[in-house]
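One chain of protein is taken out of this complex; the other chains stay put.
The first chain written gets the first letter, and so on, giving A and B; residue counts start at 1 in each chain.
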Amino acid sequence: MPSYSLGELARAIDARLDGDPLVEVSGVAPLDGAGPEDLSFLANPKYLEAALASSAGALVVDEDYQANGQNVLRSENPYLSFARAVDLLLPPPAVEFGVHESAIVDSATTLPDDVSIGAGCIIGPGVVVGSGVVIGPLCVIEEGTEIGDNSQLFSRVTVHRGTHLGKSCIVQSGAVLGSDGFGYATDKLGQHYKVPQRGGLSIGDDVEIGANVTIDRGSAGETIIESGVKIDNLVHIAHNVQIGKNAVIVAQVGIAGSTEVGESAMLAGQVGIVGHVKIGARARVGAQGGVIGDIPADAEYSGYPARSHREQMRAHALFSRLPELFQRVKALERRVRSKS
Amino acid sequence: MPSYSLGELARAIDARLDGDPLVEVSGVAPLDGAGPEDLSFLANPKYLEAALASSAGALVVDEDYQANGQNVLRSENPYLSFARAVDLLLPPPAVEFGVHESAIVDSATTLPDDVSIGAGCIIGPGVVVGSGVVIGPLCVIEEGTEIGDNSQLFSRVTVHRGTHLGKSCIVQSGAVLGSDGFGYATDKLGQHYKVPQRGGLSIGDDVEIGANVTIDRGSAGETIIESGVKIDNLVHIAHNVQIGKNAVIVAQVGIAGSTEVGESAMLAGQVGIVGHVKIGARARVGAQGGVIGDIPADAEYSGYPARSHREQMRAHALFSRLPELFQRVKALERRVRSKS
Partner (left out) sequence: MPSYSLGELARAIDARLDGDPLVEVSGVAPLDGAGPEDLSFLANPKYLEAALASSAGALVVDEDYQANGQNVLRSENPYLSFARAVDLLLPPPAVEFGVHESAIVDSATTLPDDVSIGAGCIIGPGVVVGSGVVIGPLCVIEEGTEIGDNSQLFSRVTVHRGTHLGKSCIVQSGAVLGSDGFGYATDKLGQHYKVPQRGGLSIGDDVEIGANVTIDRGSAGETIIESGVKIDNLVHIAHNVQIGKNAVIVAQVGIAGSTEVGESAMLAGQVGIVGHVKIGARARVGAQGGVIGDIPADAEYSGYPARSHREQMRAHALFSRLPELFQRVKALERRVRSKS
């Protein structure tokens, strides 16, 4: 593990050091588990006491933190500065470029020299792989797909034909990109006929996709994931959905067909959204929210059916007081009756 | 891409042409993106204006649509006719029969000539594969399973021993068919002992199974998916569940053990159903509904705990009016008190 002096680290992560520039750190740890060799951080005021009591060699903090004789690296965005420090202190495992001898690459695909293709991968014809790409073992990359520079796929990822993945993307293990959407026409007898799914999937740059996620191709046209979008594990995104730039989609969210999610929207865990609606830019939907209509930009929604989180919380508080309300109405009825 | 005259197309998809039989189309597109080379369709009256404004070469519509000088193909079921047209205009990628040299097929399995087995597949002994079957790369087909004629498995599908898959089924990538069910006996100390899961999984004809779906084998006896059932991505179906003919199960639904879902039932996204209940034929459960008891045939349920959708909506409307109700009760109390 590399070791950095606080002086070096301050320069590298763009922070201001209050403390001894010669102290060295070589690891990272949570506030309460950190020792003198470790860097830790405080981004959530909830953990202020733990920060003050921490034995970390140094803390990344904001400008206002009152250090307790500790070495601190001050930053406007401590969590971001800490993230950069982690990259230095715990660099990712080294990657050797090359194509594993067991990988099967179609002769109609030419790979650059500076890529790493894992054992047992199956790469179809006409695939375009960018410089610096790393593909883990047992991935399936179908005919005519494109994987942009410096993207990384972990193990057992499928990239179906018609998929374009941008630069510097990360795809966790088991994800399926470009599966068929769920579309059927039903006859009078109730039998379902598959509507052929012949569209594509277009994913921008700097997108991360979690483990065992499924994203369907368009039925006609494309499913679109714009740059900077972050998608957690086990999320389902249906055909012809559009996800705007930098949106954040937490684990197990499901988004039905043709829905549009605006730029920097935030969908918490297990949210479900029906098809053909629009979620505005920067809108936020609380965990398990069930969205059945449009949501305006910047709104915060929750519940099922999802509506303004503030109203939802107010109604929920009153919901808890229903037993009391029934009592009060009963008392009123008794009183009114006794007077008549 | 093949091109069809409207005259040919009308005959092929069983529609009646109002327009120029010599006009040619070669693609499909949504109403607002279609050009003169494209076929589009109107099945949802919500998109009537888009249809009237569309520049598509032709539209598949119903008998009542008032065409705006457009070429239209009239059908009783425009979506179904359109689906057929898509199959003609955008045929699926051609498949070459044969067993990829990297596939590992047990010597105790004999494959017909007219099948396609993808790279890196692992096929156990005693597997019966029908004519016209297509199995994508890196699938695992365990001992003694059966895959009916013309079924297609995309990549990285596992078919566990004890599974029988019918004819003309489609299984999307990453699905697991026949995993162990979740059954434990617990002793006084709270330790759980696995109840061996030794049953099977029987899947009918024309079933589609989405990406990363999991369907458990029976514990004893079988889990049964009848013909014509359509299952979307990331659905979980537990041991000994029975799904009736032509049921539709949308993404991320979970169905607990031994529950029966009736013919042509419709479970919307993220629905959860407890074990050991019966969902009647043609019943519908709204998105995120949580079902904790039986549902009669033809009923429409929603919410948690799920109940009649109509009652649920009525109670939800009143739920939103709780703040008002509390105010009214407070006003009544004040008034009654002031009179005493």
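Keep this in mind: a contact is a pair of C-beta atoms (placed from the backbone, for glycine too) under 8 Å apart; a residue touches a chain by one contact, two chains touch by 3 or more.
For clarity, every value in this text was computed on a predicted model and none was experimentally measured.
Annotation: of A:Gly136, A:Gly221 or A:Pro305, A:Gly136 touches the absent chain (contact as defined above).
Within the whole complex, the absent chain has one touching residue among B:Val23, B:Val274 or B:Ala297, and that is B:Val274.
When the whole complex is considered, the residue among A:Ala12, A:Leu52, A:Val128 or A:Ala287 that touches the unshown chain is A:Ala287. On the side of chain B, touch with the chain left out of the figure occurs at residues 104, 120, 122, 138, 140, 142-143, 156, 158, 160-161, 174, 176, 179-180, 182, 184-188, 190-196, 198, 212, 214, 216, 220-221, 234, 236, 238, 252, 254, 256, 270, 272, 274, 288, 290, 292, 304-305, 307, 311, 314-315, 318-319, 321, 325, 328-329, 332, 335-336, 339. On the side of chain A, touch with the chain left out of the figure occurs at residues 28-30, 33, 77, 79-80, 82-84, 86-87, 90, 92-93, 102, 118-120, 136-138, 154-156, 170, 172-174, 206, 208, 210-212, 228, 230, 232-234, 246, 248, 250-252, 263-264, 269-270, 287-288, 303-304, 316, 319-320, 322-323, 325-326, 329, 332-333, 336, 339-340.
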